[in-house]
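Can you read through this structure? Questions will come right after.
Missing here: one protein chain of the complex. Every other protein chain is in place.
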Amino acid sequence: MEKYLGLPPDGSAHGAQIDSLIGLVHWLMFALFVGWGIYFVITLVRFRNSKQKSANYHGVRNHVSTYIEAGVIVVEAVLLVIFSIPIWSERVDAFPSEHGSTVVRIVAEQFAWNIHYPGSDGVFGKTSLALVGTDNPLGLDRTDPAAVDDITTINQLNLPLGKPVIIHLTSKDVIHSLNLTAFRVKQDAVPGLNIPVWFVPTKTSAEIRGEMSSLFSLEEAVSSLTTLSLPSVEDIVPAQDAGREGWLLTADVADAEGSTILSAGDELTADNVNLLVGAGVATVRARIAANLERYVSTENYADAGGAVLLPMHETLTEEAVTGLINAGISGVKARLKSMTDPWVLNETLGAKDGSTIASTGEYLTEEII
Amino acid sequence: MSDPHSRAAAGHSAQTHGTDGRHKEDFLRKYVFSNDHKVIGIQYGITSLIFLLFGFTLMMMMRWQLAYPEQPIPAMRFALPFGLVGLIVLAFSRLRPGIHMVVGMAILLMGWLVYWLATNDEMMPGGIMLPEFYNSLGAMHGTIMVFLGVVPLAVGAFGNYVMPLQIGAPDMAFPKLNMISYWVYFVGGVVMLSSFFVPGGAANSGWTSYPPLSDIATTGQTAWLIGMVFLITSSLLGSVNFIVTIIQLRAKGLAFMRLPFFVWAQFVTAFLLLLAFPPLEAAGILQLMDRLAGTSFFLPSGLVVSGELLPNTGGGSPLLWQHLFWFLAHPEVYVLILPAMGIIAEIIANNTRKPLWGYKSLVYAAAFLGFMSFIVWAHHMFLTGMGTSISSFFQTTTMIISIPSVIILSALLISLHGGSIRFNSAMLFALAFLPMFGIGGLTGLPLGLSSSDIALHDTYYVIGHFHYVVAPGTIFALFAGIYYWFPKVTGRILNERLGKVHFWGSFVCMNVIFFPMLIQGLAGVSRRLYDGGSQYAHALGVLYLNEWMSVGAWAMALFQVVFVVNLFLSLRKGEAAAQNHWQATTLDWSATPTPPVAHGNFARVPEVFRGPYEYSVPGAAADFTPQNQPL
Amino acid sequence: MDHSFEIRKHVRTYIAVFVALLALTIVTVAISYLHLEVRAAVTVALIVAVIKGGLVASYFMHLISEKKIIYASLLLTIVFFAALMWLPIFTTSDPIMYNNVP
Partner (left out) sequence: MEIPYTVDARPDTGLYNAKLGIWLFLASEVMLFGALFTSYILLRVGAPVWPRGSEILNVPLATINTVVLISSSITMVMSWASLKMKDFKKYRVFMGLTFLLGVAFLVIKSFEYGAKFEHHLFPSNNTFFAIYFTLTGLHGLHVIGGMIVNAYFWGPGSRMWKTDPERFTNRVEVAGLYWHFVDLVWIFLFPVLYLL
């Protein structure tokens, strides 16, 4: 059953247990649904009123359904007692000894995972709230002898293969969800609590990536690429609106005398808007430049003369897009970058309320730091 | 076809009222601040349908973002249908005050709100949705659907209108309180809607409003909390009223075990609302204190938000909120399903022309379900750091609670056997409910086992699970109920042909929308992602489904236009309904004219002589023997 | 005819209950000045409060001779209240077991 459910690749020692439980439950679900489904369809056909002119007051007289219900109870009990509870117990009670394990601390915050390795001494340096700052998000006290060899990273977790990993998970602000999909690890990071999680990674990211590409047809993904259409991003903007950061002019703007005050590509900052309003300009042509760099073109684009403006697989840049607009091209076929480069860690790690976390960065290298 | 007596009685409420000077009521008393449970039921019905429509539209905007992240939203395309439908409804009003007028205006207002949201530069610079705004839409979609749409429709409208009729009561036990419940609900709804206009927009911490995020969220969250306090108060008053009515006002001879299953469902539901809602009210008060009075009920010490140490003293617990929230919210999901099951049971018995199979086991299962629903809540919290014993407790109770649902479903399925099944629109929706709820319920099982929940928690599998139960489940049941009782309420029948178009279209669309969610969920795609997972490597292979689902959702909207047109067309031009149009056995159809007597429901107090579903009794003259037919 | 005799009898009970409540109030306050250790203080204070609450409910609110339906509803409430109170406490007292000596 697991095979047909399309579960993501599994790179952990315990993942197979979870997957097989998911498979088993789905067998139960499948049996119940198909069984009752067949019964349902047959009854509907057999007892339609065009065929069955009058109903039978008593209907079914046997109690077969009671046996089915008893059967469901038994199967559920088995799933519970033999599978779910023992698996859970192993996850939360049977922590491996810290000797022989890789121990890391992960402190979540909007929008990053702060990762703290104890270094060669195996002891985490002291941290203090007072020291927390942009360059020291963990508040690590470097004067503490235990902290000298500590290593901290953001959004990048490198772990050795085949050795248990113990993560001490907490959060600085809101609840986050640590979700390492390919390792069947998921745990809420709750501020104020320190929650331990453990697993044994058995595959490198390269291996997992390999499995994914064989698992999913890339063709399919490519055929569903989004089209980033330019004309609809272009818009007429009333200049007296406050500054519009992120909006770029698409044409030069001249004042009444005809001298250019702003040129295409300039951003509509508050200052520039004031300038325009001062010059009596009421509307300008502009377009939004939101996150263009996240897209990669999927076709070659050339101007009427055949000069290449934007080749395939190229990141959409300001110049390229401006060139396209100038050449009168109305849309670009593009896709989100992360599709070819799936292992770039996501920086928008949502909250548990909005729960998300990217999981899979470049984290599995052979050697521990 | 039309029974002359019933038409005359129907006329009573419409015309004769004004002329018979005895109780001349002004418009306000009669339609706005009415104490008649039927009018209040209709008020609930209209209001909640409009909210459903709005919740639906918020979802369509989200689905745009999920299908085409980073592309500007075509605001007009979202607002236009409202304009069209609103104008159609207004056209039916012939520009005279009345139901059409009110609803038409309300729909236009919603359309304007949608347009305003979609073109709001703060939330959608250049028409491109900000993540925060996506979060607002999600939180408000969930909240509106659950608390302002489905519950008021299932309980406030159907319960209010039908239950007193089915038990032979002249009204609810406390008619004034009933009116107050409605208006408190209305105010709560207005507060919720107005939160879109506060700085920072509407609440954006999910319908679950988990702190600390919700404690530090923008002002919209405060509005959400205040709105919730109103909604909870309304539900509490309503549930007291329901329970007292069912216990005290049953007609002579109507013993508990002769109650239609719908009444039982409402009875259990009322208890759930009564006892599960107060803890959320308490939690809401605590969160309001956190936000307004600077307390730290849900804030532990030492929080650093965007690099700043939070000034609160700390000492609180974020998980406390989760316990209080889910103590309500799990029973709440059964509040969403029980009335739906009640409706389905009525319609199945009626359209198979035979008694429900295993009436007693249905009743006991419903009661047991209600009881158990209070002690499974922490299955929503498996991943908050639970040890083995407590997680075993909650997964065991969760497995136990699935059994009564299996029993109810089995009984309803077996009830079909031996029937003479009429496939009218109401029955089609009711029948579709069974397998759809089946999928929804069955997908609850892997979530209920804590070990498999590790993989599935917070993924689209959860979203798929509960939408199967609430959308093609409950929403279908509500549609079925509307087709079934519309004649009772209005004296006219809904057009069957349009009804079937509505059914088949919705049925296909629902599955196109929600089945892919299960697939995405198994592949590990997280919920509440404003880009639909396009940044996830493991989502790669199932990402194309996003567009399918969105197209399904928009197609779904088209079929709802058919429904709205049907409602208003039939209200004006529909075929007149006979008194007992469906030849039903329960008192709502058999003991009162169609529509029922304006005050007091019954011309004569009915007396009950038999069980609720005496269809095709061997040797009886007709294939139905009404409950009030003397022995 | 009426039940005024019976009511008069009730009135005497009410006054007795009132006196008992006053006395118990003094008892709790007095005990609190003993500065018992927390666990004992909690136990005693709760026992006294339960007695007082019981008196109010039984006599002023006539629970002592109420109808079955009311008992049933209250019993249900008490059960759910107990669940609401104890299950979160059990949950917090059963966290993931990390019993690790490095």
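We call the chains A, B and C, going by the order they appear; numbering starts again at 1 in every chain.
In this text, a residue touches a chain if its C-beta (ideal position, glycine included) is under 8 Å from a C-beta of that chain, and two chains touch if they have at least 3 such contacts.
Quick caveat: nothing in here was measured; it's all calculated off a predicted structure.
Asks: Tell me the shown chains the invisible chain touches, ordered by label.
Replies: Across the whole assembly, the hidden chain touches B, C.
Asks: Specify the residue from the set B:42, B:243, B:383 or B:542 that touches the hidden chain.
Replies: From the options B:42, B:243, B:383 or B:542, the contact with the absent chain belongs to B:243.
Asks: So one chain is hidden, and I want to know which residue out of B:283, B:517 or B:540 touches that hidden chain in the complete assembly.
Replies: Of these options, the touching residue for the absent chain is B:283.
Asks: Looking at the whole complex, which of B:88, B:305 or B:320 touches the chain that is not displayed?
Replies: B:320
Asks: Looking at B:295, B:526, B:570 or B:625, which makes contact with the chain not pictured?
Replies: Going through B:295, B:526, B:570 or B:625 one by one, B:295 is the residue touching the chain not shown.
Asks: Which residue numbers on chain B touch the omitted chain?
Replies: Its contact residues with the unshown chain are 169-171, 173-175, 236, 239-241, 243-244, 247-249, 274-279, 281-283, 285-286, 289, 293-297, 312-313, 315-317, 320, 323-324, 327, 599-602, 605.
Asks: List the chain C residues touching the unshown chain?
Replies: On the chain C side, contact with the omitted chain comes from 2-4, 7-8, 10-11, 14-15, 17-18, 21-22, 25, 28-29, 31-32, 38, 41-42, 45-46, 48-49, 52-53, 56-57, 60-61, 67, 69-70, 73-74, 76-78, 80-81, 84-85, 88-89, 92.
Heads up, the rule we're going with is that only the chains that are shown with their structure count from here on.
Asks: Considering only which chains touch which, how would you classify the arrangement: line, ring, star, complete or other?
Replies: Basically all the chains touch each other, so complete.
Asks: How many angstrom lie between the CA centroids of chain A and chain B, rounded to a whole number?
Replies: 31
Asks: Distance from the CA centroid of chain B to that of chain C, rounded to the nearest Å?
Replies: Chain centres of chain B and chain C, defined by C-alpha means, are spaced 38 Å apart.
Asks: Would you mind listing the residues of chain C that make contact with two or more other chains?
Replies: If we look for residues of chain C contacting two or more partner chains, we find 95-97.
Asks: At least two other chains touched by the same residue of chain B: list those residues.
Replies: 317, 319, 385-388
Asks: Which bits of chain C are touching chain A when the two form their complex?
Replies: 95-102
Asks: List the residues on chain B that touch chain C in their complex, please.
Replies: 247, 271, 275-276, 279, 317, 319-320, 323, 327, 371, 374-375, 377-378, 381, 385-390, 393
Asks: Considering only the defined contacts, which chain C positions touch chain B in the complex?
Replies: For this pair, the touching residues of chain C are 69, 76-77, 80, 83-84, 87-88, 90-92, 94-97.
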